[in-house]
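Of the protein chains in this complex, one is absent; all others appear in place.
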Amino acid sequence: MAYVATRGGERAIEQSERLFREAMGPIEAARVAEIRAAMPYLIDRVMGEASLYDEDLAALALAQTGGELYEAVLLLRAWRTTQPRLGVAAAVEQGDLFTHRRISAAFKDIPGGQVLGPTLDYSHRVLETDVLAGKPFDPPKVDPADNPAPAFQPSVSAWQAANDLVDLPKPDTTKGEAIPDVTREPLLFPSKRAHTLQSLARAETGSVLALGYAAMRGYGQAHPTVNELRLAEAEVMVTHPSGTAFSAGRVKVSQAEVVSKQGETLGLGFAATFGWNEVKCIAAATLDLNAKGAPKGSATEEEFFLYHTEGVEASGFCIHFKLPHYVTFQSSLDAMRDARAKPVKEPAE
Amino acid sequence: MTLASLTKPWAPMSYGFLDASAKRELRRKMIKAVCVPGCQMPYASREVPMARGWGTGGLQVSLTLIHPQMRVKVIDQGADDSVNAASIRRFLARVSGAPATLDTLEADLIQSRHRIPEEILREDQVLVLQVPNPEPLRSVQPNMSIARQMHGDADYGRMWLQLYEQIVRSGRVMQGASYPSMVNGRHVMTPSPIPRWDVPKLHMAQHLTILSAGREKRIFAVPPYTRVEPLVFDDVPYRVEEHGGLTCYRSGAKGFFMNEIPQGDGSSAYEVSDSEYGVKAIRTRDGEAIETGETWYKNGEMPQ
Partner (left out) sequence: MLSPPLPDAAETRANATFDAILWALSRPGLPRALPEAGEGVLIEALLDRECQVYAGDPLLIPLIGQTGARLVDIARADHVFLGRLTDLSLLGHCAVGSDLYPDDGATVVLRASLGSGDSLRLTGPGVNGAVEVQIGGLPGGFWHRRAELLRYPMGFDLLVLDGDRIIGLPRSTSIEVL
């Protein structure tokens, strides 16, 4: 058959995939374990965007894709789709979070204290080039505090609400299966609160930062003050069919509350995600803060930022332009050539 | 209640990749799509092992309909051998065991990106079109909530105005592919980026067409025997690409939608875009007794 070599296309895609994988070399459990141990923040970011908490799978996804983040997240999301839903964990209150780091920019001190926890915020960004010359970088040990910070603290907004400074949203008591799930139903607007927060939790870090930054620079109405930024671990409490509640383990989470003065009260923006990802939470909370009353089509309108920070969709669409488009192109050429061939009519006066 | 009654035996993968609950959601939405032709129905759109924008919407429909006896044809830009068509075909076979075919006449299900085959589809065939952007109003209204309201109100004035302005400026409607079309006299839909050449094939067709946008999470349908009318003014008729007079330099087939192949000397050669139709033309020319179906276009014209 001379006309099309159908097998040709199949061979080509197979070999191109082999080229990619050959460059990665064999993937062994040791490599996955090393990635997991060496890059917890990368693992966190990928787990957050995938909305799938499994450090081993996230490390495997990174190993398989050579660190192509969009591909890694897509791998995890596609795996997540196939998993049965065995149960729904109980809601986690902020006061129940086992806190590693909790800071507030709104007050000099807060109940429970400013807990710096692990951070590079005040580090000098200097490359340890000696490592490359064979001298290991061995960080100095941490001196334990005399009085360890309390592990459990309510949110700063709870204190503000008690002082009538902020209107907290009404507690949502929806439970279990009744909680709207954006992976099982379409996102429609005005969006359900659960869908908004879930979408932000799954959003691509860089896109959230870009739009959040736009809002911070003045394309949003509200200037954020970081009320509270928290890195913590949350207990995943599930109920056995027999009725016994038990912990299925802890997951790392981060959350940010940002506030700004809105008339005589404080507006509150919130975001939380799997893993420790401070930039994403602050930027996402800023978008949330600005969403109320944002003009249609602006970068701080919910529809705008939720659609455009969905990394798997955005990256997929972006790379789909690599696919052949010669039929649509041909169709446009035809209209163009025809329009050129005829004299343009001057609009009648 | 026992554990066995709540669960199923473990399997490495569901049949057709999608789990039963994803399939049920798609079934429910396909029902609504068929019942209100041309109206975009939102669905959850699961993540599948392929990038968004690469046919994940069409794929989810195919995965829901597929069974081991279903013969499946996959094309992209009219060609079976296009790399992404090959990739989708391979995935469908891998998760369903359904046999693949290149022959339009043999196929029970055809998943396509940007083309409708040249041979007339029968009523027992289903065409699944991949849709990048399901919203025909996007160019006049990028906000989806507002666009939805416009569909609700059948408010297509701005769409008409855009077409009118093109005619005033350029003497013709400048829309290339994805020509907006009125379905069943009520909903304007995009027929997906098929060329204008293919839109009349949807009008009062014998087959069912399902259009699915995975990234944008919308599904819509054109049932058989349904009016699909490109938006035109009475005095400016609808015009398909001027391919009716072109001849395929490889197969000799004439009067079908063509791929233009630029030549080194500055001229163009043309090859028939429906690759398998081209194969049939070559084999027939070479004296093989193969079956070629009736085509929608005859002598480069679509009979009214």
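As written, the chains take the letters A and B, and residue 1 is the first residue of each chain.
Definition applied: a residue touches a chain if its C-beta (ideal position, glycine included) is under 8 Å from a C-beta of that chain, and two chains touch if they have at least 3 such contacts.
Since the model is a prediction, treat every value here as computed from it, not as a measurement.
Here one chain is not drawn; of B:148, B:239, B:254 or B:283, the residue touching it is B:148.
The residue touching the chain not shown here, chosen from A:21, A:184 or A:296, is A:184.
Only one residue in the set B:14, B:56 or B:295 touches the chain that does not appear here, and it is B:14.
Panel shows subunit B; residues 8, 11-16, 20-21, 23-25, 27-32, 34-37, 39, 41-42, 64-68, 93-97, 123, 148-149, 152-153, 184, 186-187, 208, 223-227 of it touch the chain omitted from the view. What subunit A contributes to its contact with the hidden chain is residues 177, 184-185.
One rule holds in what follows: only the chains that are shown with their structure count from here on.
Centres computed as Cα averages put subunit A at a distance of 34 Å from subunit B. If you check the complex, the residues on subunit B that touch subunit A are 1, 3, 6-7, 13-14, 17-19, 21-22, 25, 42-54, 56, 76-87, 90, 102, 113-115, 132, 142-146, 168-178, 193-197, 215, 217, 239, 241-243, 250-251, 257-260, 273, 275-276, 278-279, 282-283.
Those residues of subunit A that touch subunit B in the complex are listed here as 1-10, 12-13, 74-75, 77-78, 80-82, 84, 183-190, 241, 296-297, 303, 307, 312-313, 315-320, 323-336, 338-339, 342-345, 347.
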